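For this view, one protein chain was removed and the others were kept in their places.
This part shows chain A:
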Amino acid sequence: MTSTPVTKNLELSSTGSDEDETCRTFIFRNEDHTLGNALRYIIMRNPDVQFCGYSVPHPSENKINCRIQTFGVPATEVLKKGLKDLNKVCSHVLQTFESSMRDYRSRNSPGAAMDTTDQG
């Protein structure tokens, strides 16, 4: 399979026609199911997307192929939205985790225990 190198880790596969920008296969270098499945999920939640799937073409090649077909918008835009959404999800998860951790600490430190008895 030939492909046009674009940047270091992201490539556009040149199988199929380049004319139709609603269908693209992206090659992510140095990535695996970790990003592949998370990204596939979030892209599939986009109503503009007709199909999104990924594969690891060979276990000893450190890359994934990610195919996106849309109902009309350019596939690159869909990928960009997917990455942005996933980034926002991560930010929120991180924020929630850190505040939950702070809550847990204040609940379980000796000073906090005294506070609750005062209120009670």
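Following the convention adopted for this analysis, contacts are C-beta pairs under 8 Å (C-beta built on N, C-alpha and C of every residue); 3 or more make two chains touch, one makes a residue touch a chain; residues count from 1.
The rule is short, and it goes like this: contacts and distances are computed from a predicted model.
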Handout entry: Name per UniProt, for the chain absent here [options: "2-oxoisovalerate dehydrogenase subunit alpha", "Glutaredoxin", "DNA-directed RNA polymerases I and III subunit RPAC1" or "Sm-like protein LSM2"]
Key = "DNA-directed RNA polymerases I and III subunit RPAC1"
Completion exercise
Logged for chain A, residues touching the omitted partner chain are 6-10, 12, 28, 31-35, 37-38, 40-42, 44-47, 49, 76, 79-80, 83-94, 96-98, 100-101, 103-104, 108
